[in-house]
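Heads up: the structure comes next, in structure tokens.
Note that this complex is displayed minus one protein chain, with the remaining chains in position.
Going by the order they are written in, the chains are A, B and C; count residues from 1 in each one.
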Amino acid sequence: MNVMYFAWVRERIGIPQEAVETDAATVSDLVAELVAREDRYAAAFADISALRVALDQELSDFDAPLAGVREVAFFPPMTGG
Amino acid sequence: MNVMYFAWVRERIGIPQEAVETDAATVSDLVAELVAREDRYAAAFADISALRVALDQELSDFDAPLAGVREVAFFPPMTGG
Amino acid sequence: MAVRVQEGAFDAGAELNGFVQGRTDVGAVVSFTGIVRDTAGNLLEMQIEHYPGMTQSAIEKIVQEAQHRWDLSDALVIHRYGALKPGAPIMMVATAAAHRAAAFEAADFLMDYLKSRAPFWKKEVTGAGADWVAAKEADENALNRW
Partner (left out) sequence: MAVRVQEGAFDAGAELNGFVQGRTDVGAVVSFTGIVRDTAGNLLEMQIEHYPGMTQSAIEKIVQEAQHRWDLSDALVIHRYGALKPGAPIMMVATAAAHRAAAFEAADFLMDYLKSRAPFWKKEVTGAGADWVAAKEADENALNRW
């Protein structure tokens, strides 16, 4: 699974994307796995309410299942326009 | 006093403006004087609710006094933009 | 603030580009362009009559009211009169502000007021004859929004 990070999430984790091997059932499970890895992940995911997630390039939520998903992206609320 | 007509009011009366000598106290009194003159005025002023009036280039109403007014304009509701 | 009442054509794109050129305090620009629309496919021209002595000052008052209600960096109104062909630009409004809400609301307000309170009258000339465009009740009611 390809996991992508944007804006300050990318800066805290230090990389724009990485391949992750996981059996996580939901986005929240994946976040828990990442947070357990290293402090930089814990720092990025410290406040989940400040984050958004997209699954295969569609906005989703942290309860969503990951079955069949190939790309997960984490980022702060968008500031386009 | 200069009296001006625009759009279909001008077309019905047949002239864009004219000098009018009048002692009319209000716009309504002036309209009554004009209507009494000729059929073309009666045709133009048949339905006052379909008309607007400006006094010295400011929108006003038919009850307004004419004292000191130099220019009266009659026209249908505006269709700008 | 600039208000121009003119018979000749204007270049909406050039006006938009020139409007806030070089400013760094403006975050949002909204423009409205009104175009002669050929509703029934038989329009020869749209004739726009106006009240020369009143038009400029009436529009300036409307723009001043918009500037009073919203924090605008600038505002522009151009309105043509005379005989215009289908597809020709009739008029244009542009508003500039720090934030988008003020720019949008002020442009919307200006259009509602120009529609019903600026002394212009439109006449459509088709192959079948000529008719004055009737004011719409919806346009008059739109003023109650503000």
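In this section, contacts are C-beta pairs under 8 Å (C-beta built on N, C-alpha and C of every residue); 3 or more make two chains touch, one makes a residue touch a chain.
Everything numeric in this text was worked out from a predicted model, so none of it was measured.
The chain not displayed here makes contact, within the full complex, with A, C. Listed for chain C, the residues touching the missing chain in the whole complex are 11-17, 20, 22-38, 43, 86-87, 98, 100, 103-104, 107-108, 111, 115. Within the complete assembly, residues 4, 6-8, 10, 54, 57-59, 71, 73, 75-81 of chain A touch the chain that is not shown.
Methods note: only the chains that are shown with their structure count from here on.
Centres computed as Cα averages put chain B at a distance of 26 Å from chain C. Once the centre of each chain is set as its mean CA position, chain A and chain B turn out to be 72 Å apart. Rounded to a whole number, the gap between the C-alpha centres of chain A and chain C is 48 angstrom.
Among the residues of chain C, none is in touch with two or more other chains. Shared contact sites, meaning residues of chain A that touch two or more other chains, are absent.
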